[in-house]
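Below is one structure, written out as structure tokens, with a few remarks after it.
In this view, the complex is presented without one of its protein chains, the others remaining in place.
By letter and in written order, the chains are A, B and C; residue numbering begins at 1 in each of them.
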Amino acid sequence: MTALFTDAFLTSLVLGALTAGLPLMLAGLGEQISEKAGVLNIGIEGMMLFGAYLGFLVAYDTGSIWLGFLGGGIGGMLVAAPMALFCIRLGLSQIVIGIALTLGAEGLTALLHHFQFAQSYPRLPAVETLAIPGLSHIPVLGPALFDRPPIVYLAMLAVAVTAYVFRYTQAGLALQAAGDKPAALDAAGVDVGRVRTLAVLTTGFLAGVGGAFMSQVGAGIFVPFMTNGAGFIGIVLAMQARGRPLFVLAGALLFGACLSATTALQVAGVSIPTDVIQMLPFAAVLAVLVLFGRRASLPLALGTHYVRGAR
Amino acid sequence: MTQTLSAHAATANANGKVPSPGPAHPHGAARPIVTLDHVTKRFPGVVANDRVSFDLWPGEVHVLLGENGAGKSTLVGMLSGLQLPDEGGVLIDGHEQRISSPARALELGIGTVFQHSMLVPSLSVVDNMALGGRWWSRPDREGLARKMAAVCADIGVTIDPNAKVGSLSLGEQQQVEIVRALMRGSRVLILDEATAMLTPKGADDLGALMGRLVKLGIAVVFITHKLNEALAFGHRITVLRLGRRVDEISPERLSALGPAAATAEIIRLMFGADAAAQATASHPRRAPSSQPLLQIEGLAVEDDSVPVAGIDLDVSPGEIVGIAGIDGNGQKQFAEAVAGQRRLAAGRIRLGGQAIERLDVGGRRRLGLRYVTDDRLGEGTVGTFPISLNLLLKQVGEAPFWRHGIEQPEAIAAHARRMVGEFDVRTPGIETAIGKLSGGNIQKALLARELSGKARAVIFAKPTYGLDVQNIRATRQRIREAADRGLAVILISTDLEEVLELADRIAVMSRGRVVGMVDNDAAARNRVGELMSGATP
Amino acid sequence: ADIKSIAILTPEPGTDYGWNQQGVDAAKAAGKAAGVEVLVADNLGYGDVRPTLREMAQDGAGLLIAHASGYNTSAPEIGEELKVPVAIVDRPDARKAGAVADYTASGHEGAYLAGRLAAKTSKTGTVGIVVSGEPPSWNSQSAAFAEGAKAEKPSINVRYAVIGPAAYSDAAGGKRVTEALIAAGADVIFGQGNGSSFGMLQAVETNKATNGGKVYFIDVIGDKTAIDKGNLLSSVVWNLTPVYAAMIADLKADKYGSRNYDINLKDGSVTLLKTSHIPADVWTQIEAIKKDIIDGKIKVTAHYDADTVHKMVTALPTTP
Partner (left out) sequence: MSDTTEIAAPEIGSDALLAPRGGAWRERAHLLVLALGPVIGAVLLSGLVLLALGVNPVAYYGYVVERGLLNPYGLQATLTRMGPLLLIAAGLIVAFRAGIWNLGGDGQFLLSAVIVAALGPLLAPYLPVWLVLVIGLVVGAMVGAAWSVLPALLKAYQGVNEIITTLMMTFLGVSLANVLVKLFFRDPATTVPQTRTLIVADRLPRLFDTTISSGLIIGLVAIIVVHLVMTRTAFGLKLRIVGANPRAAIHAGLSVPALTVATFAISAALAGLAGAVEIMGVQGNVRADWNPAYSLTVVPLVFLARFNGFASIAFVFLFSVLSIGGESAARRTGVPNFFTLVVVAILLVMLGITEYLDQRRRAAGK
């Protein structure tokens, strides 16, 4: 009997979960920041996709993965900026603009891909990893979790930083106030529009980096529509996490783990239709909701436009 | 802010509109700390402030009076950065300023307690205090809590700095806001109806505090609808009416007039010449008939903050039973349970002998039980809907306004016109969104909705909260008329004067229980006071 | 009958080095050879193509090639409605004289060869199949590949994984699953998937086999040599030109609908791509096997259902 579940294979499963979960995590984290500030960011799928495109383009043209991630973040912010302008400054519907931006980003990246890459399908070389001394030698988990491209550690750090900011800083208070009672924030002398704009741009940056991670590390290539609904899963993750960044991380990794489990089962020869397995993460989340559903504590002013002096 | 007007302001000052340094400003300041110079502010369809001039001197409490919608909030809004004047100028220390945001106002040393709560309910008290600090800094929670404790001690209130604001009663929240404004160390403090939610004792403490603050040279703008407070705490009084400044009563004149004459004068200024003459007729006592109409037995309600238990109350036709007590002692829970909005944990309710505790809101209403909520915008109305529909909010689908479920526009409009006329609702039209009306007019619409038709028993929850003197008078008259028509009336109020003026018997609620019931006689004031403060069992 | 133009409708862009490009290129080539104009409507998606079918018929197309299994309900309906002959895939029984012909294409014979080649190439003793979904034509190739690999080397492990349902554009998923198979020991990957196959290719390019050696990729339908970076071992290349040419000829001869069309090793409509990574002696052996298939000495049957695929690949490897 050949050992199927070798260390190498297990490692690749853990790695697969991480690689699939990380963009979801970044999207969910970004969404959470927007929501905390009172903006229901439906455009996040478009931000991811544009980040995936621009990140790939920059990484491919410059040969620098770091510039690529920067480009991805900027790509996400380029989609977030109109969201900030239209929804926060002009007060247009966040859902309409969000869907519009997603549609637009899908169309535009597919068009650009058609004219730029459709003949050559350029691909990136392997991304260099950074082994964390000590930890990377843990069997199975070490190579999967602690010998990764540095961006992975940065993304984890982003979770911790976000949690810290939410909990322990003035910015965290400002975000919460912007989402729960913008008038109070305004009265306290803080510009609500600025807080929300920064939140949405940060969301764009994180989602864009998530998209860039998909194209640069996840796939090594950009293809149209490659985010495949990851942004919407990010929305679900953010809402499910109810303001706690660590829950976003856990949820994203759960999703990734489910995908890896699918592969593991198939490779082991257990043949369940992939559709059934794909339903598992959603069914799990729904089960949690049905069993433990309480009043979801969403920001009170979520999705509403703030106008000073109006009531 | 046009050039001409600022120039005008400069001349006005140069012309030597010299303040009379009365006892109120011991520092004898040479010029006002704040000047509003012929400011005009228009909103769609209204001139909220029409060339209003207003001076605020250091070391004085300047009271702003005026009926609902007179433009008081708008005027101070231009100081606290909520609004920019359309015309006219704002001068701080004699220099023209553009106060374009609340942040700018705070920078200039203007602190405001707004009419509507400006606290984040999901944050703790101390975090609310911390809002607005530098982005990446950690809020100094301990330091703020200490500072807060000091200020609280000053004004004689106690607030748990770690309590979530959302779990505090409205009165407590207002205290938090006052404390916060004081903690900011503002040179100018604006209090827009800050006493509305305080107990009389709390209001007195706040008044004393204002007195101490102005001695330090701070200037206070104090907006209130309670004339006794205005006279007790204020040094100078400005009266607004229909957006115009009617007059200013200087400190000298105020002390010269004495309380009684000043009151008459103010009412004349606020409402015109005849208003002062109307005396408040006191409610003719009637012997309660033997058979109670509304009977409440052993009522209990589960609630996270204030569970209510063991309430027994009988109300006869034509009787007004007042429920006094400090805000947040279960009055709301009690009223909602009787009205059918909340589940009873235990108890029985009978209306005219018929058990109604199992009926829903609509069923109870059809039998004649009515509830006038104190949360006019939050639950009493749908702000974006026209008045006509809001008047029928509790009768949706009933004939003749709907037939076979189909709307009958003529019937609805006719009903609305009748109600608006009968209850004197001042509105541009019956199609106007009710949220655009002033609080007083919304209240009239609510009264019209609840008192029309076959009403038999009515619960009024804080019916005059936030209303001006004239609207208060009109509302109280409605309550009396309701009783005179033979309705059983429960009057829940935090305003002891109101209960004493209207009620036949007075129950006092404390911590979800009725701690005592007294007849409204000469001794009632003291008895109720004792019960409210928990002095006697 | 006289025929001036034909039309081809494809669900995705005709630049995918795969199914869509193959169809469009072949239609153009066949049209050119026969002197008829070719109308191309690509990138139509999998929704309702009836409007486009009608439009093409209105524009005078004498044959509508509905180049997607998803179009095999709508095309015959519109053909019937507008009296235009149509060509469809994956529904051989729908053939109707003068109206409908099927050209269900299965490269299973080529895939069998690919399996043989993979088993010969593999040094780890494990080969992998990655698919982005389980449509019939891929199932038949997956099954034939596994069959070929085992025929070549009974002890070989054939690992199989599906990225996800309809994960055609999930390039990241393609890479992730391919990496898992490589980690499970595979050093030759047989990959089928549109956009996602580029993710597979990238995985092969950027990962080492468990024995430290190179991982090879075997593609399907198209020829990705132009974008190869040294890992493209081969491809089961389809060439639909003979099919379309035969259709045009049958139309002209008024015989359309009297038969269905297919692709096979024999007429060269299926070939195994020869690349520089295949040693000459191996290629000679492959050529010999190919001849056996053509001669009927080796019989490769097409299994279009996913179950058969699962059975073929799940048989746990026999320990040597």
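Just so it is clear, a contact is a pair of C-beta atoms (placed from the backbone, for glycine too) under 8 Å apart; a residue touches a chain by one contact, two chains touch by 3 or more.
Because the structure is predicted, anything quoted here is derived from the model rather than measured.
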Contact list for the unshown chain, restricted to visible chains: A, B, C
Sole contact to the chain not displayed, among B:Gly143, B:Gly185, B:Gly310 or B:Gly397: B:Gly397
Given C:Lys28, C:Arg91 or C:Lys120, the one touching the chain that is not displayed: C:Arg91
Selected from A:Ala8, A:Leu67 or A:Ile95 as touching the chain missing from the view: A:Ile95
Hidden-chain contact residue, picked from the options A:Ala160, A:Leu246, A:Val270 or A:Leu289: A:Leu289
Chain B residues touching the omitted chain (full complex): 44-45, 340-341, 360-362, 365, 371, 373, 375, 378-386, 388-389, 393-394, 396-397, 402, 405-407, 409, 412-413, 431, 433
Interface residues of chain C (partner: the chain not displayed): 13, 39-44, 46-48, 50-52, 54-55, 58, 69-70, 72-74, 77, 80-81, 90-91, 93, 104, 133, 135-136, 165-166, 304-305
Residues of chain A (touch criterion as defined above) contacting the omitted chain: 40, 82, 86, 90-97, 99-101, 103-108, 110-111, 114-115, 224, 229, 232-233, 235-236, 239-240, 273, 275-276, 278-279, 282-283, 285-286, 289-290, 293-296, 298, 302-305
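Everything below uses one rule, namely that only the chains that are shown with their structure count from here on.
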Greatest separation from chain B - chain, by CA centre: C
For chain A paired with chain B, centre-to-centre distance based on mean C-alpha positions, whole Å: 47
Junction residues of chain A - those touching two or more other chains: none
Contacting residues of chain A [partner chain B, same complex]: 168-171, 173-174, 176-177, 180-181, 183-191, 297, 300, 308-309, 311
In the complex with chain A, residue positions of chain C that touch it: 13, 15, 17, 134, 157, 159-165, 167, 169-177, 179-185, 195-196, 198-199, 201-203, 205-207, 210, 224, 226-227, 229, 306-307, 310, 313-314, 316-317, 319
In the complex, chain B residues that touch chain A: 77, 80, 82-83, 101-103, 105-107, 112, 114, 116-123, 127-128, 130-139, 435
